[in-house]
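Omission of a single protein chain aside, the complex is shown with its protein chains in their original locations.
After this line comes chain A, so read on.
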């Protein structure tokens, strides 16, 4: 069995049935082996970046590792953004690249790049395979590593000669042993019972640990008011009575107020990211902090924890639930206060009953949320539409909301939606994107077409880079710089060129019909939604500012004038 066949055998052992890749010179032995293998479905994207992002979307939607494959040189460098995206959001991913033959490494051979060196900072771990007999053990270790503890991408760079060479597995050197987790929760319980105003702050770590059910049970049992990060959206479910929603830069006033006033912050599976906390020295000023996470390096990284519990979140949440079920928390006044804030300080209601009025982003997303089936997966891109989805779509599970949190990768949404559709063939998958983001991986319309994926695409088109324009308006004295996209192509014609039907809407009375039409269509369909260029995401905290200083909607003089005239 040669190196390439060992890779396919590892896929079979680990039940990897779908991989995303793009062939080329040094990875050709693996593609040759694929010809004789009918157990692995290879998805040919049209750009390596899309291969990595599709593998990422597959992993987020399924909870299983995504796999992407590319050749050396430009194939590998094109993967980098997608792998960095997975790294920042701790997504399990196996990355396999061909490399020039061993004897050519370091000679500036054709399509040679130092992949190992240039990717050190964006992987959980990486390997350059030096001998063929190392490959089977490396594959095993990589599969374990990418999923264990805090997940992350693992990259294996394999010289072409090793892919071709027959190999018998050799034992690997013993890896460093992980420290055993010791989830002692007693100190956490003491703080929780002392607190009068405890608040739960959860993030993407819940899903990474596959702990959604344990978390939901914990919240239901304790009745703790909760806020979530962007990646935590979907927990603890849309019917949770005490969920105040997303906190932070574009969070709700209720969520940020609760953080400001709580006396104990119970942080679970979150890393206190700057977009969530705002200026750290004013964040949760009255709160003691309990930090529960799988990754020890996140504890005390940005704010000291009075109590830290590291380990498997399922185990820890189970123990906490059991203890607090026996002795419930006496926090009814605090719950009532949070519910009042939630009623008065949620995201602004944006429904517009005027049929001929222009479509607004929040109103459109609310309508989409009402109409789309419960198991719909929304893959966002990055920008204003991403925040409107986070604010206004009612998610009931975090795996239904795919968003590029840490890296903020424009172009993520379409390939991620492709990956999610392969992971969930029967689910409705919608890529909600902006006109800027869509054009960053628009070539993947060809992939949708090739595999007859029933994906739905919604482009919220304001003919500019809306989030940048908004910040230029608010924080750069309205000096617009390089944000104009009013020469966008005709998106409807573009979709049709890929044999994907499309329609355009621009008035409020067309919204429901437009959404229902694409959802009912048996196949891929694109909805081009024209929205106003000047629309902003509210509220907003100035980057680097305090969450206490949220800015609500600012009425422009022109709008005031129109109102007075009317």
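Everything below uses one rule, namely that a residue touches a chain if its C-beta (ideal position, glycine included) is under 8 Å from a C-beta of that chain, and two chains touch if they have at least 3 such contacts; residues count from 1.
As a working rule, contacts and distances are computed from a predicted model.
The chain absent from the displayed complex carries the UniProt protein name "ACT domain-containing protein", chosen from "Carbon-monoxide dehydrogenase large subunit", "Phospholipid/cholesterol/gamma-HCH transport system permease protein", "ACT domain-containing protein" or "ABC transporter ATP-binding protein". Contact with the omitted chain, checked across A:88, A:238, A:301 or A:504, is made by A:301. Set against the missing chain, the residues A:310, A:342, A:401 or A:456 yield one that touches it, A:310.
From the options A:145, A:457 or A:527, the residue with contact to the chain not on display is A:145. Contact with the undisplayed chain is limited, among A:98, A:183, A:269 or A:539, to A:183. If you put the hidden chain back, the residue from A:1, A:44 or A:120 that touches it is A:120. With the whole complex as reference, residues 116-117, 120-121, 124-128, 130, 145, 173, 175-177, 181-184, 186-187, 295-297, 299-301, 305-311 of chain A touch the missing chain.
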